[in-house]
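Provided herewith is a single structure, encoded as structure tokens, for subsequent inquiry.
Each chain you see keeps its place in the complex, though not every chain is here.
Chain lettering (A and B) follows the sequence in which the chains are written, and residue indices restart at 1 in each chain.
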Amino acid sequence: MQLNGVTIDDTYAEAFPTWIARVIITAVTEEWAKKAATEATGFATSAIGCPCEAGIESVLLPEETPDGRPGVSILICASKKKLKEQVVERLAECVLTSPTTAVFNGLTGTEEKIPVKLHFFGDGYEYQKEVGGRKCWVIPIMEGEYIGEEEFGIVKGVAGGNFFVMGENQMAALMGAQAASDAIASVKGVITSFPGGVVASGSKVGSNKYKFMPASTNEKYCPTLREKVPDSKVPAGITAVYEIVIDGLDEKAVSEAMAKGIKAAVKVPGVKFISAGNFGGSLGPFRIDLHKIL
Amino acid sequence: MQLNGVTIDDTYAEAFPTWIARVIITAVTEEWAKKAATEATGFATSAIGCPCEAGIESVLLPEETPDGRPGVSILICASKKKLKEQVVERLAECVLTSPTTAVFNGLTGTEEKIPVKLHFFGDGYEYQKEVGGRKCWVIPIMEGEYIGEEEFGIVKGVAGGNFFVMGENQMAALMGAQAASDAIASVKGVITSFPGGVVASGSKVGSNKYKFMPASTNEKYCPTLREKVPDSKVPAGITAVYEIVIDGLDEKAVSEAMAKGIKAAVKVPGVKFISAGNFGGSLGPFRIDLHKIL
């Protein structure tokens, strides 16, 4: 299959389940909401070595938030066991501390919920108040008062949706990956947790040589090893491969993000080949076929 | 003492020791170096609830980096015990994964060093190479090759340098805090680890009411509690207080940052009072007197 002259590999992305909370952070300006959201979703690229995966889902207009202020919604993804602790700590350390922020649950009506009790920080001076129809706690702080909901819906979503952008040289592939990442930013229900939404060093599970490593370089996709490994997956003429990794609330959102990202990438001169990563079904139950979604 | 018509409290900031590594991240453009650095220093505002404190120290010109590319230097601060793990994980998950990055030790000639062995990710395909006089490992990855030093100097630095910006209303105090944070960004050897460099909810150690809390709101500095707590430290006419918290390589750098930050804050209309936080010497050995440094 060809799209804008670029070959789309006949393959699929393999993805797996994750638990997800969505947090709405509002602030006096969009800029301050973004600063809090950036800090709260930092050091959260990959569950392999980070405590969770997290990212900015979308920027919200004042009319889209419970308190009528500009906002940002973030997704935090982890195992069910770890998710509560991650939401609590990231809100406590990175949002409660951030100027003018308020925090609201972004997933209402879910079956499962987690408590996020920040109000103990108020040391007894905290009190309850309804804001935008939400039951919130108000905590007196040095800047004035912090407002926050303390019950967050969680859902079983999809992690590890992905595709590969391959280019005739590194800068072409990188700009293709960036165009893809920008396009995905407009899709509701998904995040790309890596820096700038782009992965430079996609990995395989485990390591052949170093048994203590949980993950290692995916040598079959390394352009400099094309002649050195027996079964390289790097097509002729490709000198750089970037991976776009997507987590989302459901398979539909992840598929839509993949489709929009691929369509944007193939518009960039020098992008030559699009593929996706899978492990033959051993990693997870979701199988998102590139040809089907395009 | 008055500065530009603003009262500077006759008090001091109390700070305590921390161990620090400085990492130089370079990339094809300054923008990509910043993206990697932002992710690598995220979720790292306060040692109370985050695994470390970290932030961007400065942007580096091509002529200031070992490989002649644009870069960013970051500081990672933690206990000696935790520091190695934090540097390894943040580089492995947030920088090695980031497009076009290379990594170098930013503290040469120190007595103490930590190993940061990312090269196992290469699964045997990695090799050694000298770059800019530094002994580096080259790891084949999907985008091409990652280059990184694997030994980082660490020093005993200073955490918790601080001052308070108080305003006649919240927006005045916030803009004063932002002007301070911007001015501190130009000082070498320091970081402000909180979102946007500003803390909205300064805390006290422990809690009076909830014994399980390691920290809670500093009610003496909460403007809305001014009439409710017996010994409020909020001056009359002040309705918002922001704290600027600074970590740095030594007391001199932290003092310089405090002085520059205060001088910038007092230029903002509506900023009325500057103070600093201390616990009478119980927290740490460093005592940085506001009047002395100005």
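Everything below uses one rule, namely that a contact is a pair of C-beta atoms (placed from the backbone, for glycine too) under 8 Å apart; a residue touches a chain by one contact, two chains touch by 3 or more.
Here the structure is a predicted model, which means the values were calculated and not measured.
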{"item": "Number of identical chains in the entire complex, 2 depicted", "value": "4"}
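Everything below uses one rule, namely that only the chains that are shown with their structure count from here on.
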{"item": "Centroid spacing, where centroids are CA-atom means, of chain A and chain B in whole angstrom", "value": "25"}
{"item": "Complex contact set, residues of chain B against chain A", "value": "28, 32, 35-36, 38-46, 48-51, 89-90, 92-101, 120-125, 139-146, 164, 170-171, 173-174, 177, 194-196, 198-203, 207-210, 212-213, 215-219, 221-225, 228, 239-243"}
